[in-house]
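Submitted below is the structure of interest, expressed as structure tokens.
What you see is the complex with one protein chain gone and the rest in place.
Entry: subunit A
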Amino acid sequence: MGRTLAEKVWDDHVVRHADGEPDLLFIDLHLLHEVTSPQAFDGLRKSGRQVRRLDLTIATEDHNTPTLDIDKPIADPVSRAQLETLRKNCADFGVRLHPLGDVEQGVVHVVGPQLGLTQPGTTVVCGDSHTSTHGAFGALAFGIGTSQVEHVLATQTLPMARPRTMAITVDGELPDGVTAKDLILAIIAKIGTGGGQGYVLEYRGSAIEKLSMEARMTICNMSIEAGARAGMIAPDETTFEYIEGRPHAPQGEDWDAAVAYWKTLRSDEDAVFDAEVVIDADSLSPFVTWGTNPGQGAPLSAQVPDPASYEDASERYAAEKALEYMGLTAGQPLRDIKVDTVFVGSCTNGRIEDLRAAAAIVEGRKVADGVRMLVVPGSARVGLQAVDEGLDTVFKQAGAEWRHAGCSMCLGMNPDQLAPGERSASTSNRNFEGRQGKGGRTHLVSPQVAAATAVLGHLASPADLSDADARTPAGV
């Protein structure tokens, strides 16, 4: 019987298999950041252990880092202490670190791919649930807890139970103005926040094959919001082209050997998935969330749902609680929802393509009165590229704030937070209660919807913009 992509990558990393035990998997790449690693390094110290494979380990600073005044000491002493702890740990153990201010610093899931470290057929882990992002390259990539971080540091392996596989087949073509973000939000709304539990999802089909690497990363990134262990997309020419020439891409004969291997990383025709979901790309439209988990979403053209319409008691109660928290009423058109803040950034939508898309919409327009728009590149490199392309100027002329790289308002561990009751349209991945700041209310959206929303002041898609919104001449 044929094997799925996930099974092939899994099989190629089994160090030890014994019946009745989890497989011991080899880890090709371990990404570290300041939040989930301190207790792991402490554990190594207590046991007198070293980092087994420094050549497969890399660290950066992202969750706590400020996006303003990065040349000054970090104001929050607790954040500063956590970053200093990472710096000390990396120095003590010899781990490569890209700290704040370094040109390779950024959100860990943006940094790995841009360095060319994320490659097809590798196993990638990080103490961060959005590690699923790297699956866009046909890597098996999953988030782990701090105990597992310590385990990988010490052994470069992880004992893991073999996951089940689910095919998510998306055929057809995404209509104009419909993005990878809309697609993944629609998938999560369909299968639910627990729908992927225990599975590795493989996104496939003609609509997926047409997507850029950035778009594929957006999709795989949010696999965790459907509860999945990981999300994957089979590597193809788009993948190879993205990797070629990057600092850690294989070279010469290694490149040829790598590509030959990568081309084998497709689910076999006769492979059997444990579950399958089919989505018609042509039927999709811009999608936004209205509730407090990423599965509580609907097309932008729809209304806030009535909790009474849910048959399942627990879903009904969850919807009631969500509307109460979000300050929304059933039946209210989603387009009428006014926002205070627009956040463009994060490991979901903080790559160059996302910034270009948002910039193209705000160019020659103004952010609505009373709305704050924050644009935070996913990495310092993305920021530099955006500056090269003049995108920072476009954003600033529109009245948006152009910031330095980091996780920023996705989770508000740094000063970029919502105030209580404040409402955002955010290109990030989680609309949990208080995620972006205590009492903050989050609507998850694509970069395009974020930009249109910033201009109009209420949830909107680019199609809602008219020439009248272009209050200043385009093109500078």
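Keep in mind that, in the parts below, contacts are C-beta pairs under 8 Å (C-beta built on N, C-alpha and C of every residue); 3 or more make two chains touch, one makes a residue touch a chain; residues count from 1.
Assume contacts and distances are computed from a predicted model.
**Student:** Quick one: find the hidden chain's UniProt protein name among "ABC transporter permease", "SusD family protein", "3-isopropylmalate dehydratase small subunit" or "(2Fe-2S)-binding protein".
**Tutor:** Matching "ABC transporter permease", "SusD family protein", "3-isopropylmalate dehydratase small subunit" or "(2Fe-2S)-binding protein" to the record, the invisible chain is "3-isopropylmalate dehydratase small subunit".
**Student:** In the full complex, which of A:Gly143, A:Gly231 or A:Pro462 touches the chain missing from this view?
**Tutor:** A:Gly143
**Student:** For a quick check of understanding: of A:Asp128, A:Glu202, A:Asp354 or A:Asp392, which residue touches the chain that isn't displayed?
**Tutor:** For the chain that is not drawn, the touching residue is A:Asp128.
**Student:** Touching the left-out chain: which of A:Glu21, A:Glu173 or A:Glu237?
**Tutor:** Answer from the full complex: A:Glu21 touches the omitted chain.
**Student:** Just the residue numbers, please: which parts of subunit A touch the chain that's not shown?
**Tutor:** With respect to the unshown chain, the touching residues of subunit A are 15-16, 20-22, 24, 26, 28-29, 35-36, 38-39, 42, 47, 49, 54-58, 63-64, 76, 78-79, 81-82, 85, 96, 116-117, 119, 122, 127-129, 142-148, 150-151, 154-157, 159, 161, 193-194, 197-198, 224-225, 227, 229, 248, 250, 254-255, 257-258, 261, 292-293, 295, 314-315, 317-318, 321, 411-413, 430, 432-435, 438.
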